[in-house]
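Then we have chain A:
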Amino acid sequence: MTSESQGLSRGMHLGGSTRGEIVQPIMELRNLNVYYGDFHAVRDISLDVGANQITAFIGPSGCGKSTVLRCLNRTNDLVPSARVTGGIDYRGHDLYGPSVDPIEVRRRVGMVFQKPNPFPKSIFDNIAYGPRVTGMKLNKSETEDLVEHALSKAGLWSEVKDKLDQSGFALSGGQQQRLCIARAIATSPDILLMDEPCASLDPIATSLIEDLMLELVNDYTVVIVTHNMQQAARVSDRTAFFSAKIDDAGQRFGHLVEMDQTSKIFTNPSDSRTEDYISGRFG
Partner candidate 1 sequence: GGTNTDTEGAASAPAASSSEIRIDGSSTVAPLSAAAGELFKAENADVNVSVGTSGTGGGFKKFCAGETDISNASRAIKDEEAAECAAAGIEFTEIIVANDALTIVVNKENDWATCLTVEELNKMWAPEAEGTITSWSQIRAGFPDVPLDLYGAGTDSGTFDYFTKAINGEEGASRTDYNPTEDDNVTVQGVEGAQGALGYFGLSYYEENMDKLKAVEVDGGAGCVAPSIETAQAGTYAPLSRPLFIYVSKTAAARPEVLAFAEYFVANDEAITTKALFVPLSPEQVTAAEAAVAGLK
Partner candidate 2 sequence: MSVATNWSIEGKNHEKNFKSIIFLGVLWLSLFVAFLFLIILLVTTAMNGWGRYDMRLFTSYNNTTPADAGARAAILGSLFVVSVTALMAIPVGIAAAVYLEEFADRSKWYNKVIELNIQNLAAVPAILYGMLTLGILTILGLKNKNVVIGGSLALALLILPVVILTTREALRAVPQEIRDGSLALGATEVQTVTKQTLPAAIPGIATGTILAVSRAIGEAAPLLLLGALVFITYDPNGLLAGFTTMPIQIFSWTSAAQEEFKQVAAATSMLLLAILLSMNGVAIFIRNKFAKRW
């Protein structure tokens, strides 16, 4: 297996470009710790998410990638046992500050999930739902424009424009996932989080979504969690490698091993554990 055979497009092939090097942080995690009840799941994460970049979280299963991602739009608040310490700065505001409304946060930080999860509504209503619940007062034609815009951005418009009133379930898996991305875009978020967005898709749909991410990053900041290292290598500017350790008390916990330009992580990581993981020696 040679490095030439890797399908590395962004982080690695553009390794020489400025992308991924200059970081204009839009979110800064400072000593983030997450607990589920008594279980201290993720410890002392500090990292920056760069604006208009794609940041990838990789690492073995259970190392806390999803947990950290969910902190970025406070969806962990919905897990009753979850508790967060440390801070996240989002455009200079403390995301966990007392006067912060998590709902407001989620309106700015959108999320796309592993399994496509369209609502049991028409394609049109799937897209229009976000603007409606966030209280955008749009008239009919404005809504129509927005739906078209969001679907176009997600590269789905041409495929569905004649069947907007069909159920979102009637689409293929890849289309559903793009519908979910369009849905997230429709509320004009600032940041888009994606938790293994291609895990349940076939290769063709996956490559469509990857292209889409590269498109979206022009307007948005994107953070993805992926199990697929090739994917991280192909699309991301910067990669954070998480791993799991056992503490003295025998508890397994997730931590950040290193974060760097994607090209660096994949060719010349600073930490040997990263290299081991990337080269398939464990996991």
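Inclusion criterion for the candidates: all candidates are chains of the complex that A comes from, given by their letters.
The rule is simple: contacts are C-beta pairs under 8 Å (C-beta built on N, C-alpha and C of every residue); 3 or more make two chains touch, one makes a residue touch a chain; residues count from 1.
Source: prediction; values computed, not measured.
> Looking at the complex, which candidate is in contact with chain A: 1 or 2?
Looking at every copy, the candidate touching chain A is 2.
> Mind listing the chain A positions that touch candidate 2 in their complex?
73, 75, 78, 80-81, 103-104, 106-108, 110-111, 113, 115, 117-120, 129-130, 133-134, 169, 180, 183-184, 187
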